[in-house]
Structures are given as structure tokens and as C-alpha cells.
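Pasting a structure below so you can have a look.
In this view, the complex is presented without one of its protein chains, the others remaining in place.
Labels for the chains are A, B and C, by order of writing; each one numbers its residues from 1.
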Amino acid sequence: MVRVKLIGAGGYGGIGLVELLHRHPEAELAALVDVQGVGSRLSEMWPYLEGTCDRVIVAPDSSEARDAEADISVFATPDGTAQAGAAAEVEAGRKIIDYSGDFRFDSTELYSEYARRIERDPQHRATKLLEQSVYGLTELHREAIKRARVVGNPGCFAMSCICGLAPAVKHGLVEPEGVICDCKTGVSGAGKKPAPGFHYPERYENASAYRLSGHQHVMEIERELSELAGQPLRVTFTPQVVPLVRGILSTLYGRLAPGATQSTVLEAYREMYRDEPFIAVKTPSDPVGTSDVRGSNRLVVTVACDERTGTFRVVSHVDNLIKGQAGSALQNLNVMSGLAETLGLQQPGAHP
Amino acid sequence: MVRVKLIGAGGYGGIGLVELLHRHPEAELAALVDVQGVGSRLSEMWPYLEGTCDRVIVAPDSSEARDAEADISVFATPDGTAQAGAAAEVEAGRKIIDYSGDFRFDSTELYSEYARRIERDPQHRATKLLEQSVYGLTELHREAIKRARVVGNPGCFAMSCICGLAPAVKHGLVEPEGVICDCKTGVSGAGKKPAPGFHYPERYENASAYRLSGHQHVMEIERELSELAGQPLRVTFTPQVVPLVRGILSTLYGRLAPGATQSTVLEAYREMYRDEPFIAVKTPSDPVGTSDVRGSNRLVVTVACDERTGTFRVVSHVDNLIKGQAGSALQNLNVMSGLAETLGLQQPGAHP
Amino acid sequence: MVRVKLIGAGGYGGIGLVELLHRHPEAELAALVDVQGVGSRLSEMWPYLEGTCDRVIVAPDSSEARDAEADISVFATPDGTAQAGAAAEVEAGRKIIDYSGDFRFDSTELYSEYARRIERDPQHRATKLLEQSVYGLTELHREAIKRARVVGNPGCFAMSCICGLAPAVKHGLVEPEGVICDCKTGVSGAGKKPAPGFHYPERYENASAYRLSGHQHVMEIERELSELAGQPLRVTFTPQVVPLVRGILSTLYGRLAPGATQSTVLEAYREMYRDEPFIAVKTPSDPVGTSDVRGSNRLVVTVACDERTGTFRVVSHVDNLIKGQAGSALQNLNVMSGLAETLGLQQPGAHP
Partner (left out) sequence: MVRVKLIGAGGYGGIGLVELLHRHPEAELAALVDVQGVGSRLSEMWPYLEGTCDRVIVAPDSSEARDAEADISVFATPDGTAQAGAAAEVEAGRKIIDYSGDFRFDSTELYSEYARRIERDPQHRATKLLEQSVYGLTELHREAIKRARVVGNPGCFAMSCICGLAPAVKHGLVEPEGVICDCKTGVSGAGKKPAPGFHYPERYENASAYRLSGHQHVMEIERELSELAGQPLRVTFTPQVVPLVRGILSTLYGRLAPGATQSTVLEAYREMYRDEPFIAVKTPSDPVGTSDVRGSNRLVVTVACDERTGTFRVVSHVDNLIKGQAGSALQNLNVMSGLAETLGLQQPGAHP
């Protein structure tokens, strides 16, 4: 039984993992850590968890947190928390999975650039661990994740874009210049903290673009795609919020490389994702929407190139809180722990 | 392993049971029957089930349906279907659970009255089975359900009202005259068939009462409550639709009987539901909403009498598709099959 | 031209009046006052008003506010503001309409009781004006409003309940004991300030009751109905939030008085509201929902008594931000200014 110390238990990312672990046959919670709600049961903060998780939340610096008998620590916390606490976890013999951007870049240079974009201290606080860290996109880095001590879980937008572009980029079917990621996300991506833009009366019946002058997720996307392309690749990224709670719909564009067609692109996607348990490849004749991945760890890509205009186009569908966050973390946890990768993750969601 | 023949597999009630059985350790699907989609996989009709349920739908009169190796047949079908097909199922040695009103009344007289209300043939087509049938509100009829061949699953509105009123009625804490059920339901209760009133632009931002001159669910409620009261009891029932997809919020009113107070009522609810795995009792100081039961088999009742005006008041929260339908059916299936009642039903839902 | 000084311009209640005045042929804004956004245009705070209202917001204590050339001051502000500022407005020769509870009770005793319920100072700060104030439910107090200096606009819940009960109470068609107001409101009723319960992911797919141990609106309802009944009358009031933005659906219950029937009740409603330009009376055979009053100053009541159980029942539909707030204020403004009561208020809303 793999024992999990969950830090940041009370946010959407934390409770998402609590839900998944509840059904996992070979992993279980060893400690719930948070700065809010210390001393109360998680189910007092979230009544829907009554009977499912009535464990008490402990403070990060409590002995219960420090001495938790856990094999792995999951940081479901904002940027900055994991890098501050990682050393102690590793010292206590625990592996680490972090939801934030703290361990998504294995070089201090890249990290500094990222940190500046989100207006944080560019000096990473655990540089040695950073350099050993592995980017947790399981489908691309499975082998490295198996051996990793520290895994930086992908951003939800980045997950949807990278999986939606990888086969085309890897096989040179899309021109490296001019790639566009037009991404629409549900509101849960912004977390549980109320803000004017997520106030119910302001957000219903509203679709809007934001951070048009630059979003931090673009760096992960470019790093991964450049590696696959074997050459630097830049993307234009447009984050947009639509009145969904769960779900990301990313429409990905580029120019078809000479010789590339809908059918060669489709073939490349089918080939690369043939054995992936959580990725499905579709064509325009298969109707699909974000509701088809809501509540599950699946990612569905629809290959829909427009040969008339020479445009590469793929639509990527994902539940931002599962494959885009907690599900992906659990997938990594399974891989890091030597468990079957799909354990605890083969649920269909609930419809409607 | 209990083997289930599911009739009406492609409706919301059918796929709800498919989702639950997918996680059930000791029950499994033996056949998917429907009149729509015959010959195609269930996951073609419902792409979110890809990988979860790719079984092919068979026609009701096919040999695959007739000869299915199943222990129990669940009719997730509209009024009229189960009574027509029940005899053959029983002959084939299968027990029956029916979602519709076909087996909610164990007398032909009561059934005829019900049938007239919904403008159907008052002559039941399987009167012998009707007379043996048991009303499937597990919490009230557990022992009879254990021995039943045919169980009529409660209506979702009725479930929320009966559980919300039972302790008070049983103990004479509410006057038998003047009970009011003010019920608000999400749209999924109306099924998957499009209609003008459920067209997205017409239903968003709309709350409305309907069937103000009489709703068929009232009969189940009155029958069960009269039995508990030991005297005839009538209720006023107001069905209303609000822009939820899943969820029923029933606010139940009456006059406090002489001597009854918030605290004696609360005590009666706590006492009666103490050992019920799926019912929780709350007070006005515990904030709760339908989102706290969404996706789970839980029913939460908040006891909130208004002593100033002598008014009995309880608020009942339930997911109409789970405890109000498929979950309740599975709970009965467990009981009828000698399995632990909670098997496959202890899931928390997904939040947000 | 009637000139309006609007205090609290930037809240939902303020911009609602700005929208209405924009179309009013004989009234216009003279000053926009608020504590937020001082010095910027209202359309900077609310971009949808660009071109409609680009006037600059001024501070309450500025000379622009003090010396505004206005005939009437509308306080679209929370409890406490109007009573503090009223004297100065009256001194400057302006009449007053207040949205809050500050002037809904014309006695210091009643006000003190109200203030205690909402945990505010029970000592009113403008007692003399309080005693002269008129309750702004136009349909009931039209003549007094014509002559009033200070009008306390009704609460939105209260508006829907009082208009839904008045004819029955006045004519003794409902028993004075046991009246129940089961009210469901959209989220905009809580204003523009973000809070955890109104965070989009928490509020979508959620219906919940709140303040079950007592809501302040009940006092207005009881005062008005007692006056109509000619005897003390108490009501049980259940406020509930459903995922609407605009709209209140109030279902009102009681016991039919001896001799009262659906048809005598219906007749009384038709009679009392025959000449009311903003109230329509319906029966269960006319389908109606809150979307039929959204965006308009209409209030629709459906008379639907349940003779089988002897229950009086009326369903009241209103847009909480228009007839429940800004529209009602403008209706009073018209009456106080000697204008036609319907000026600027005959708009149908936008559908869908």
C-alpha cells in the first residue's frame, strides 16, 4: 500500500486527489496538510466528503505532518510552497509530486525566466532537487518518471496543448513557426478563492480572453515541443474562460508541412497514442465535447486539418481537474510507485 | 457475482446504473437491452463510456436479451414497459427492479388510480406480480425487499419527500393535515429527450412550477406516509424546475403537533436514521446544498422547524439520478442479492 | 425633467437604475455618487455602459454630490447609509427613495427590532424622517407615496410575497395562521461582492436554503399583511438560492378559509390587480416561469389552490433587480414626481 502525504488538501486540486485515492486499491492517505482548516476534519470544510474523508487536517509544521508515515508527498499547492518544503520531504525519504510550476523546469535558468513571468523570486529555493526533477507528462516521460524523486506535474493548459501537438511536432507534420494554441477553460482552473471575475453573476453568460500579453504556461509548451521537434519552436497562446466549471477545449493550429495531409497527420496520432490508456484519437465525424471527458482521466484529440487552406488543426479535450491535475498526479504516483499506471483512474465520469 | 440484465440501457437512468456497476466488486452487466441503438455499442451512443462499457445493445425481443444469463433484471424504462415484460423475466428465473410506477403499488385499485392520473390504461398487465411487489424505499422496507421478487423503485421526488417526512409522521410530531412538499428538481429528471421547456436557451435563467393541478408522485408519498401515520394523510405537492442538472431540494412543511419542538423533531430524525449509511441529519447551523449530494447516494435532511409560528420544516437534499434513481436501485439490488447494502455505492461525487 | 442623484451608483441596484433612466423620457441623472471608483467614469467600472453612461463618479462628501441639482435622491446603498445621509438630502430640498431597510418601518420600535435581527445599531439615526416615511410598495400605498418625502423601497423577497398574498389576506380567503413563503432567488440578490457561496464553481449546480433560523424580510411581510388582514399575521419564510442570476420564484401557502375555493381566490386576485399595469394574474393552465419576467418590471402571480387538501397556493414570479428593486424604485419616483407611473418601465426584457 502506497501511503500519501497530501499538502494543500483543501483546495480543488487536493480534494480531487482525495476523491481518486478513495477508490484506489493500493494507495491511501497518510496525512492531510493545509494552512486553512487545521484541526478540523476535511469533511467539515467540504461536507460532500462526509463519510469519505473525515480525517483531520494538520498544519505543515506540525509533528503529524513532519513524521507522517508516507512514501510520497503530493504538493497540491500554489507556486512557491513545494520548493520551500521539498528538501524536508526528500530527507524524510518521501518522493515528491508537485502541482505547481516549482518543478516543471529542470534548470535554474528556465525556472528564473518562468518565475519572472509570474512575478516571483527568480531564485529557486531547492536548486539541486530542481535539476533532478522530471516533467510529469506521463505519456512523454514515462521512463524518467519511474526513476524520479521529484516530479513537476504539468499545467492543465499545457497538458492539453502538448498532447494535442506532440505527434505532429515529433514527425514534422506541422511547420515549427506559427503554431497557435487557442484554449478555453472552465472556471475551476482558477481555484476555490472568490474573485470578482468568478462571481456567479459576472461569469455566467460571459466568455472572455485574458492575459493576452503573456501566460506562463507557454514556457512548458515551448520547452516540450522544442524537444520533440529537435529545434526551437514558439507558440502563440490565447487563454480564455468560458462558463464551464470543468473542462478545457484547446484548438491547436499551424501550417501543414509539405506533404502532410489530414490522413498522414491522423495516422501519426493513431500510431503514437495507440497504446496509451488515457488518450483517444478522433476525426471530425466523431462528435465529441468536453462533457465526454468530464470526470475522467481521458484526453481526446480530434484531428481536423483543413487541407483547403493548408492548415493543421487538432482539437484537444480534457478535464482540467483530472487529466489536467489530480488524475495526472495519480498517474505519475502509480508510475513512481511501481503500480499499474491505470490503477484508480479507470472511471467514466458521471453523465449528465 | 450478481449478473444484471439492464433494460432501457441508453437513458439517463440506464447509464447511471452502468456507471455504478462499473465500480461494483460483486455485480456485473450481463446484457444491455434497449429499443434505440440496437446493434451498436453503448459507447457509440455515449462516447464518455468508451473503455468503460463497449458492450453492444440488443433488442428486447432478441435471443441475447431473452436468454441472458442474469440473476436480476433492471427495467430503467418508462411506465408500461416493465409490466409488459415482467412475466417473462420472472419465468426465466430473474428478479426484477423497475424504475417506473409500474410496481410501486401492490394493489390493482391503487395502480388504476395512478394510471388514470398519468393517462394510461388503468388495467395492470401483470396483476399477480403487482400484488407481490415491494416498494423499494430501502430504508423503510428493507426486510420485505430482501425477500422480494419484484421491487418498484421509488420516484425521485417521492424518495426525497418520504425520507424527509418519515420520522416526524411516524412519531406524530407533525399534524397529519396540511403537509406541504415544495420540491425543486434539476432538469435531468425529465430524461434525455429534447423538449421546448428543456432547450438550453429556454431553461437557463428560468425557474418554474408545473403540473400544479396534480402530479402522480403524490400518491406514493401519501401511501407511505399514511402507513407510517396509521391514518390517512394527504399532502400538497408543488413540483418546480430550476436550472440544475442534478439535484432535488424538497422543503417540507406542516404544523408542529402539540408538544413537538425543533429539538424533539431533531431527536426523532437522529434516532431513526442513526444507522442508515446513506442518510445524514443536519440542523440550520450546518450549511448544506444539493451540491453536497451531487454524484453520491446520500440523502441529507436538515431539520429546521419554526417554533415562532408553530411550523414543522425539513429540507431534503438528494441527487435525483443516484439516491433518487440508479443508486437506490443498486441499493435494492444489493439487498435482494444478499450483498452488503453499501457495495458500489460509497462514492463521494466529484466537486466542484 | 426630474433630476436624480444616485447614491451607490456602482452596485447592481445602482446600474439597474442607470439602465432604466437611460430610456426614461422625463427623468435624468444629475449625479453619480459612490465610495468606490470615485473620479472614474461609471463605464470604466462597468464597460457595458460605455456610451450609455460615461459620467464620472463623485464621492459622497464632495461638493459635486452635495450641491447636485437634483429633485430626488435614490440611495442604492446597504443598510445604514440612507439614514445617515437623509437629513442633508431633505435639507437640500430633495425627496428620498432608499433601497435598504432604513426606511421600511415608520416606527422606531419596529425599526429597532429589524436592526437587531440584522445585527445593527437599533437606534435609528433619523427618527423624524423615519416616522414620516412611506413603505414603497406602489400597488398598496400609491396615494401615500404621491405625498411622501421619504420612501423605503421594499425588499425583493418581500415584494414577491406581499403582492402574492395581498388579495387573499385582504379578503380573508386564507387563514391568518400557517402562512408559508417558500422563496427561491437568483444570485444577483446578494450583490456584486464575491463570496465563497457565490463563487461560480460553488454555485452552479447548487440549490440551498439559508438563514433558516430567521430572515429580516419576514418583518416587512408580516407588517403589511397584518395591516391588510386587520389582525396580527405571522409567516414562515424560507429563503433559498438557486442557480439563476435574476429572478425570484415564491411559492406561497396557507389554509383556505371556510368557503374559499380556487375560483373565489382567483376572482379576488383578478379584481384587485385588474388595473395594475405591472401585475398579471394567471392560472395553472398558463405556463409561466421567471424567464417571463426577467428584465421587466412585471410581477406574475399564478393562483393554484389545492382544493383536495384545502390548501391555498399562489406562485409569484418577479425579477429581483427590476420589480424587486430598481424598477420598483423608478415606479415610486414616477409617482412621487407626478409623472405617469409606467414611464420608462414598459420594456419586455430580452429573450432568450
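As a working rule, a contact is a pair of C-beta atoms (placed from the backbone, for glycine too) under 8 Å apart; a residue touches a chain by one contact, two chains touch by 3 or more.
What you see is a predicted model, and the numbers here were worked out from it, not measured in a lab.
J.: Given the contact definition stated above, which residue among C:D67, C:D121 or C:D286 touches the chain not shown here?
T.: Only one listed residue reaches the unshown chain, and that is C:D286.
J.: So which of A:V265, A:A280 or A:A304 would be touching the chain we can't see?
T.: Final answer for the missing-chain contact: A:A304.
J.: Touching the absent chain in the whole complex: find that residue among B:I7, B:V179, B:V245 or B:L333.
T.: B:V245
J.: For chain A, which residues touch the unseen chain?
T.: 177-178, 180, 182, 184, 186, 197, 201-202, 204-210, 212-213, 234-236, 238, 240, 242-247, 249, 251, 253, 255, 284, 287-291, 294, 302, 304, 306, 308-311, 313, 315, 352
J.: For chain C, which residues lie in contact with the unshown chain of the complex?
T.: Per the touch rule, chain C residues meeting the hidden chain are 12, 15-16, 19, 22-23, 46-53, 188, 192, 245-246, 277, 280, 286-288, 291-296, 298, 346-352.
J.: Residue-wise, where is chain B in contact with the chain that is not depicted?
T.: These residues touch the chain not displayed: 12, 187-188, 192-196, 198-205, 243, 245.
Here is the rule we use: only the chains that are shown with their structure count from here on.
J.: Quickly list, by label, the chains bordering both chain A and chain B.
T.: Output, common partners of chain A and chain B: C.
J.: Can you identify the chain nearest the overall CA centroid, using each chain's own CA centroid?
T.: Smallest centre-to-centre distance to the global C-alpha mean: chain B.
J.: For this structure, I'd like the pair of chains sharing the most C-beta contacts.
T.: Top of the contact-pair ranking: B-C.
J.: Measure off the straight-line distance from the CA centroid of chain B to the CA centroid of chain C, and report it in whole Å.
T.: About 39 Å, centre to centre.
J.: If you average the CA atoms of chain A and of chain C, how many Å lie between those two points?
T.: Each chain reduced to its C-alpha mean, chain A and chain C end up 46 Å apart.
J.: Multi-chain contacts only, two chains or more: what residues does chain B have there?
T.: Residue numbers touching two or more other chains: 245-246, 287-288, 291, 294, 352.
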